[in-house]
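In what follows, a single structure is set out as structure tokens and then discussed.
Removed: one protein chain of the complex. Kept in place: all other protein chains.
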Amino acid sequence: MSTESESAAATHGYIDDKTPYLQRMKRIEGQARGIAKMIDEEKYCIDILTQISALTRAVQGVATGLLDDHLKHCVLDAAKLGDDAALAKIQEATDAINRLVRS
Amino acid sequence: MSTESESAAATHGYIDDKTPYLQRMKRIEGQARGIAKMIDEEKYCIDILTQISALTRAVQGVATGLLDDHLKHCVLDAAKLGDDAALAKIQEATDAINRLVRS
Amino acid sequence: MSTESESAAATHGYIDDKTPYLQRMKRIEGQARGIAKMIDEEKYCIDILTQISALTRAVQGVATGLLDDHLKHCVLDAAKLGDDAALAKIQEATDAINRLVRS
Partner (left out) sequence: MSTESESAAATHGYIDDKTPYLQRMKRIEGQARGIAKMIDEEKYCIDILTQISALTRAVQGVATGLLDDHLKHCVLDAAKLGDDAALAKIQEATDAINRLVRS
């Protein structure tokens, strides 16, 4: 599943500051809970869809933020090791972008 | 905020069976929590993005499901009251679709 | 390929006025041609991507417009024939929405 060896997994340090990401994910979790509550209380469908669009945008904001951090850290670091290392990292990033644009 | 009077909010009954939706939202909430954990543990960025794409797809599946229920219930019920009522409901649905396609 | 018999294909009349749609598609065709020219002249990649985003938005605007017309005409007309006819039309619309949200 993981694209890297598990031993390296906790040491990427590609995120300048993870606190804002954690806060955003906390808020997204709350949005998901709020939408479940709206469904349970049979709130008006269109109002629920509005909340779902907001959640989707929030999640995509986290994704593009992480991708930016990834390009600015992992890819640049790899570029210092050589073109092949950097190209491999960029290919991974491109695949992730494809999935984001599609999802 | 709400597009309908609050008093009517709990009586839409447009969802045939809300249990599967609640289960899906529960799972989405869990996905959000899992992504937060991955960020906190500084897992590999690309792996996190893969999980974010999965969450986005899951949320959009709920959205299109709700929209389908909305069209099949609210819009058809409104059609029985007359074209004006139905057109108003459809306009709301179209606006929601625009937001979904954009988000 | 077609979801309806070919003989009926020219008589849907679901569009109030097709002139604005034809103008928008003409403009989109021009946008596609402009992007090809930018690629041929090796313009700056980011500028090309900006134009591609504009084309995508324009195309999606046509899609949601057509969908709105479809719901307001085909679905409402079908609703007058009975629930089964309307439900079949709505199912088609939902499938199209799924494809749009995904694409």
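Order of writing sets the chain letters: A, B and C. Residues in each chain are counted from 1.
Note that in this section a contact is a pair of C-beta atoms (placed from the backbone, for glycine too) under 8 Å apart; a residue touches a chain by one contact, two chains touch by 3 or more.
This is a predicted model, so every value here is computed, not measured.
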Report summary line: On subunit C, the omitted chain is touched by residues 1-4, 8-15, 18, 21-22, 25-26, 28-29, 32-33, 35-36, 39-50, 52-57, 59-60, 62-63, 66-67, 69-70, 74, 92-93, 95-96, 99-100, 102-103
**Report entry** Those residues of subunit A which, in the complete complex, touch the missing chain
**Finding:** 60, 63-64, 67-68, 71-72, 75-76, 79-80, 83, 86-87, 90-91, 93-94, 97-98, 100-102
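Everything below uses one rule, namely that only the chains that are shown with their structure count from here on.
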Query - Intercentroid distance (Cα basis), subunit C paired with subunit B, Å - result: 22
Query - Junction residues of subunit A - those touching two or more other chains - result: 102-103
